[in-house]
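Of the protein chains in this complex, all but one are displayed in their positions.
Chain nomenclature is as follows: A and B, assigned in order of appearance, with residue numbering initiated at 1 for each chain independently.
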Amino acid sequence: MTTSHSQGYLVTIICETVLQDRLVKLLSTLGASGYTIIPAKGAGSHGKRMGDIAGYNTNIEVKTIVTPEMSTQLMEDLKEFQSTHALIAYHQKVEGLFD
Amino acid sequence: MTTSHSQGYLVTIICETVLQDRLVKLLSTLGASGYTIIPAKGAGSHGKRMGDIAGYNTNIEVKTIVTPEMSTQLMEDLKEFQSTHALIAYHQKVEGLFD
Partner (left out) sequence: MTTSHSQGYLVTIICETVLQDRLVKLLSTLGASGYTIIPAKGAGSHGKRMGDIAGYNTNIEVKTIVTPEMSTQLMEDLKEFQSTHALIAYHQKVEGLFD
């Protein structure tokens, strides 16, 4: 509609809160220009580790908008967290007002 | 970019908090592997029932990633909630790291 919009990949990560500092560090290392964190709760593979007794867990949703290359790299880097923690992540192409 | 990503439908439901238990039960019945719940507030058709006096309501945003078939079924099942409660829902195809 208008050509003045930026294009980027919105990456959404939903994971255990304990991963927050490591994620922020990872995003910084990758050169992400910013991120947003929202507290969440969840169950199942979105938020509960196998063997976790409580039905609910304290989770966070982390969002960042990055380049296609950074999105691919971020997804790769996140895989290592999945072996030890509850984490899902997905990315979507978006356009709008952002750097 | 890489072929190791899962594909699925992200369903987002925004509704009155009072529906939480019923939604969780519905997701479980449909076989969703997990879900995330975030507290929210809203107004208009996103969160206020006709006749509701307060401008704000206590809402939740529920997200789940499911198969295309489950997404279609979930949307159908959600319609019955709309006759009695404020609820909107939308789905988007996403790819990433999830079951």
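Everything that follows uses one rule, which is that a contact is a pair of C-beta atoms (placed from the backbone, for glycine too) under 8 Å apart; a residue touches a chain by one contact, two chains touch by 3 or more.
Keep in mind that what you see is a predicted model, and the values were worked out from it rather than measured.
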Seminar exercise, completed: Residues of chain B touching the missing chain are 14, 38-48, 59, 61, 68, 72, 75-76, 78-79, 82, 87-92
Problem set entry | Residues from chain A at the interface with the omitted partner, ascending | 1-2, 5, 8, 10, 24, 32-38, 63-65, 92, 94-99
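Operating definition for what follows: only the chains that are shown with their structure count from here on.
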For this session: Please report how many Å separate the Cα centroid of chain A from that of chain B, as a whole number.
Result: 19
